[in-house]
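Data first, discussion second: the structure below is written as structure tokens.
Missing here: one protein chain of the complex. Every other protein chain is in place.
Presenting chain A:
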Amino acid sequence: MSALLEVRDLHTHFFTRAGVVRAVEGVSFSLARGEILGLVGESGSGKSVTGFSLIGLVDPPGRIVSGSIRFDGQELVGLPQAAMRRLRGARIAMVFQDPAATLNPVLTIGQQMALAVRAHGRASEAAARDLAARTLTRVGIPDAAARLDAYPHEFSGGMRQRVAIATALLHGPELIVADEPTTALDVSIQAQILAEMKKLAKESGTALVWISHDLATVSSLADRVLVMYAGRIVESGGVSETLRAPRHPYTRGLLDSLPATARPGEKLNQIPGSTPSLLALPPGCPFAPRCPRADAACATDPPDVVTGGRLVRCHHPLAVAA
């Protein structure tokens, strides 16, 4: 079976007055139907720009300069806007971090969901409202039909994010790109949303790209994980193998930075320094200046080392635990 999504050597750059920001630099991965992929990294790692590239929403001064994104066999890079709009919201949907910013404050939930329904086909008002109500029920909004006439401000943050997720689900998309969808939510609400997303992906066979800085969330949701640093994928693989025995020193450092992995009160094994500016990245491995294993070899681009479904881009990868 061929992959639903096939990204090959994607480069997305931003042409700013200060110079060219190479936000995504040679990203490749594929995604099967029904698979949940966690895209992990810190600010400036390129994880969100990768997500925006997938849905064709990279705004100037940014653009995809090269590479290929094949969705169900169709090339998305260079696709005319009109064709992209037919896909987006129908077969590819997205959910963003801040539902207060993605919902229109002057339209009721029912009105804006009906707009989304009719953007991809004819439907009577009653049919659109009915579909909206049924989808809201699926994401756990009680008494959905009555709540269609409420405005976004009448919902809590968690409920607004459910509305955003329901809107994404309206057309039964094959792929959902979700960018930090639970970051702004309280833990008890985040747990509810994670449980529902996992169930929806399993039930409907929707593939999910889950972009997050939170390794714990990704580990409990995703099947596979991609770790990004300075616009590149530095490591990828099955989520439990990768996080149990990471091979890239950066992934190791991220895990060691989590208080949950240390004994309370003990010093964390921190990564020194901070993420580099993408404007003036020196040649070679971008992590080398912060890496405990770096040596002279790291001044050249590290190779992709592929073993048993896992990839690590490093001159000196950590040994795989037996």
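The rule is simple: a contact is a pair of C-beta atoms (placed from the backbone, for glycine too) under 8 Å apart; a residue touches a chain by one contact, two chains touch by 3 or more; residues count from 1.
We adopt the following convention: contacts and distances are computed from a predicted model.
The unshown chain of the complex is recorded in UniProt as "ATP-binding cassette domain-containing protein", chosen from "ATP-binding cassette domain-containing protein", "Putative ABC transport system permease protein", "CoA transferase subunit A" or "Formate dehydrogenase". Listed residues A:68, A:108 or A:275: the one in touch with the omitted chain is A:275.
When the omitted chain is restored, the residue from A:189, A:281, A:305 or A:318 that touches it is A:189. Only one of the listed residues, A:66, A:156 or A:307, touches the absent chain: A:156. If you put the missing chain back, the residues of chain A touching it would be 42-43, 156-159, 186-192, 194-195, 198, 213-217, 219-221, 238-241, 243-244, 253-262, 264-265, 267-272, 274-275.
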